[in-house]
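The complex appears here without one of its protein chains, the remainder shown in place.
Moving on to chain A:
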Amino acid sequence: MKRPVRVGAGEKLVLTANRLLDGTIVWRDRLGRWRPVIGAAEKLDAERVGDVLELAQIRAQEDGVVGVYEVAVRDVDPPEPVTVRERIRAHGPTVHPEFAVETVQ
């Protein structure tokens, strides 16, 4: 779902999507591959995100992903999303600790 993203001080952007076949949440790495851990995501500056996002959206079908958009993160390793929503996407539902998602590989 697209929402306008504001980038504050000490924040960057990463790209995310869901995998078409199974819905798994994925993050775009430096080589343009979609990876299931946020730790693999390439952190982008606000100026650069537009182009990368456009390219990723064009390639979405080929890459087997759906709903590509950008997420504001704190510039740490692994990146930590700014909003609760994206933190839940990155870490898994808070009500099922057994489904927690790894954030680094």
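Keep this in mind: contacts are C-beta pairs under 8 Å (C-beta built on N, C-alpha and C of every residue); 3 or more make two chains touch, one makes a residue touch a chain; residues count from 1.
Rule of thumb we're sticking to: contacts and distances are computed from a predicted model.
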Protein name (UniProt record) of the chain left out of view, among "ABC-2 type transport system ATP-binding protein", "Electron transfer flavoprotein subunit beta", "Nitrite/sulfite reductase" or "Putative RNA polymerase sigma-70 factor": "Nitrite/sulfite reductase"
Residues of chain A in contact with the chain not shown: 1, 18, 20-25, 61-62, 66-67, 82-85, 88-89, 92-96, 99
